[in-house]
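Take this structure first; my questions come after.
With one protein chain held back, the other chains of the complex are shown just where they sit.
Letters A and B name the chains as they come in the text, with residue numbers starting at 1 for each one.
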Amino acid sequence: MTISTTDIREKEQLISGSEAIAIACAMADVDVITAYPIRPYDTVMQFVSKLIADGTLSCEYIIAESEHSQFEIVKHASAVGARVFTGSSGVGWFYAFEALAVTCGLRLPMVAMVGNRALDDPGAFGTEHNDALAVRDLGWMLRWVDTAEEAMDAAFMAWRVAEDPRIYLPCAISTDGAFLTHSQQIVQMPSQEQVDEFLPPYDRGDFVLHPDNPITIAPQVNEDWLIEIRRQTDAAMRRARDVIIEAQDDMNRIFNREEEDPFIEEYMTEDADVVLVGMGTLSLPLKVTVRRLREQGKKVGFVRVKWFRPFPAPELQVALSKFKAIGIIDRDYSLGAPQNGGVLYTEIRSALYDVTPRPPMIGFICGLGGREVTVDSSTEMFDKTFEVAETGHAEEPLLWIGVRS
Amino acid sequence: MAVTAVEVVYRGIFQRLLSRAICRTIVLAARKEGKIGTAFGRYSDSPERNGIPAKYFAVVADDPLELQETLAQYEPKAVDVSIVVDDSLCKGVESWAWYGLQPINELTKEGGTVLVTSIQESADLLEDMHVKDTPYNLAIVKGPKSFSGLWVYKDDHTDVRILGALAKVCPQLVGIDAYKETIREQWDELKETSANRAYDRVQSTPVEPGQGNPEEPFSFDMPGWETMEEALVVRPVSVGGGFRGGEGGFQPERNEVFKKWSTRTMRPVINFETCTKCTLCWLQCPDTCFDVTPEGLYDSDMESCCGCGVCEDVCPVPECITMVHESNFNDNSSQHDHWKRDRDGYMAWLEEMRAASTTEKADVGRTHGFYEVGQYEKEFEQTGVAGDD
Partner (left out) sequence: MTTTNTLPLIRGVQNSPLEEYYTSGHRTCQGCESALTMKLMVKAAGPRSIVLGSTGCMYVANTTYYSTPWVVPWMHTQLGSSGSAATGTAAGLKALMTKKKIKDEPINVVSFCGDGGGMDMGLSAISASLTHPEYNHLVLCYDNESYANTDIQASGATPWGANTSFTPPGKLHRIMQKRWKKNMAAMMAVGHPGVRYVATGCASYAVDLMNKIRKALTLGGPTFIHTYDPCPKGWDFDPMYSHELGMLGVETGIWVQYEVEDGVISLNGPSRMIARGRRKRKPVYDFLKRQGRFAHFTDEDVDYYQAKIDEMWEKWWLPGIIPINPEEGLQPPPG
């Protein structure tokens, strides 16, 4: 398809999540973008390159020779004060891992899109969240989105929060491979004026690398310094919560969006007995299943986690403690973890440890490699969670759903 | 509890193999007495650099539980013996990894010993060693410093002579018989003899509180996480300007935090009267240590000189630059200032320094590292065991 300058000014667009983020790059006036091919994230770069070719987006656009270089190049561009964007998927994200790690300590507000993809071997294109989750301990802010419109908003949020001088941390937007990267939805576009009002220019202040500010950045340290530096990064991540809340309020006001809570989305939870919790696009079958089960009189709901880092522990503690049982759906795995649970399961289990009453909990692993999460399998997960609500505990704490035996 | 700890303070790379040989042999000899121990280097010194001070440790206990109690993985908080294998380290230690000058005797326990290999007398060494408020002993193993490099070990018996002396000054660690047996197994009977001779000859003198160099050592207060700059940023050194703040010449600004006072074993002494202003010492100095005077002379700054000697080697004028052992200096003042102030006095002092250098070369050689294949063997043939008279 062809994109031209006039397209992005349309109030309503039929675009994929990748295209939405590419357009966000143009509206945010990103300065440096690096690309390297890997399915499915690279759709965003195909749109970026076309926007550049058509003159809609003006930036330095570099086709790197590897993901490692892709992320290193934008890292250094960010250090001289340029707004940057890049991205990857699956093992490509892992190839860049060194660059991903160092960006946090350097406190550079890199914004990246992860088109979630299963890790090799065997090669597989479909979605799995293990790629993005691998950086969860390092200081990356991690966002999972559900729709193309949310992907666009999340991109503006990412630059705004990452580039906030109180934060200066990188931020990755996770978009489920195929469901967001390759399928198109109707998006209500903000105007350029609204974007400009929401997103101030990136100002690196006196951390900018320039002959007029001849600082030394990231000299070698030893045990006399490193723990202090980690503590600083930790403090920045802790500050991110308030900055996100502030930014979401502004976005709701300026873009006329109605996001009630910046961190989690609750669907029909008010009077629910049991809920399932998950991230990303599996909310589609889950929401349908909630409605069908409610037609049968079953009080069920769904909670979608939007920010994984900073982890919305306070929100989830309030939201989840009132249910008779909760089921956590992971589109990822953490082999050998407690209860053999997935990553989200383990995190939520930890977040609820101090909560009274603490709801009984069960974990599910499903949809790996992009396998469809069906209404049937969603119903099965609700049924299992009801069983837990009845007995008060999970006989088997973790189930793999939709696996041929 | 019978736990004994020793440190070997050494010159990075030059004495890396030596310090390891000493500490390993201590622990292996302790086994002969039924004790147990561990030998380890300070990890933050481990990307060692030529000449930059570093430390290796041996900790020995009667049984494994006692050894555990010492937490012997980190630098011990106190040691029974501080072994110093290059006497210019008596001026203090600025390690590769940290900031500030650690007095050489800082870790030495009350009643413990600083054991130095040196051709100097104890009174000379005490001029350099910082005062301590507890008494200790200063023992000397007579001999020059033993420097080699990473690959070719200079087997001049310095290792076993130190062990023999150690048996005398700290018999509770390991006795001479266990050392002798271990040395015989590891090396040969000749080295066993050297150890025994050092045991017999080592001289130890008591040092009273307050005796020594009264200077306050250079120190640095480390900021905490709330006051450190974020984003791994360090503010730069500014460029500098004219010589001594004046119009002509050039004097670089120098880093305030890390000085090279303790990195060098010798320093250049310059004859400003024969200098032809060829620029080579200044241009070829890896440490940017030369200030350029308005008249185009080069004054080496002792905060940044690490004593490599490249300037002497590149200088085309005979004896215009002479590297002189650190023991001949008690301060870091400017030679150019001295020369400007008092030319005759300076030239007389210069002659003294040159003579000291010539004597040192004749007595013990001056190389600090490998010069050519066969050199160490030749030296050993000519001079025999280091310091053996």
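Please note the rule applied: a contact is a pair of C-beta atoms (placed from the backbone, for glycine too) under 8 Å apart; a residue touches a chain by one contact, two chains touch by 3 or more.
The structure presented is a predicted model; accordingly, all values stated were derived computationally and were not measured.
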item	value
Option touching the unshown chain, where A:124, A:215 or A:351 are the choices	A:215
Residue among B:79, B:101, B:270 or B:285 that touches the chain left out of view	B:285
Identified contact with the non-displayed chain, of B:225, B:250, B:349 or B:380	B:250
Positions on chain A contacted by the hidden chain, ascending	29, 31-32, 58-60, 62, 64-66, 68-69, 72-82, 84, 98-99, 102, 201, 209-211, 213-222, 225
For chain B, the residues touching the chain missing from this view	12-13, 46-52, 96-97, 99, 148-152, 234, 236-240, 249-250, 252-255, 257-260, 263-264, 278-280, 283-289, 292, 301, 303-304, 306-310, 312-314, 323, 367-373
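The definition used in the following text is that only the chains that are shown with their structure count from here on.
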item	value
Length of the line joining the C-alpha centres of chain A and chain B, rounded to whole Å	55
Chain A-touching residues of chain B, taken from the complex the two chains share	44, 97-98, 222, 224-225, 228, 230-236
In the complex with chain B, residue positions of chain A that touch it	105-108, 168, 206-207, 214-219, 222-225, 228-229, 231-232, 235-236
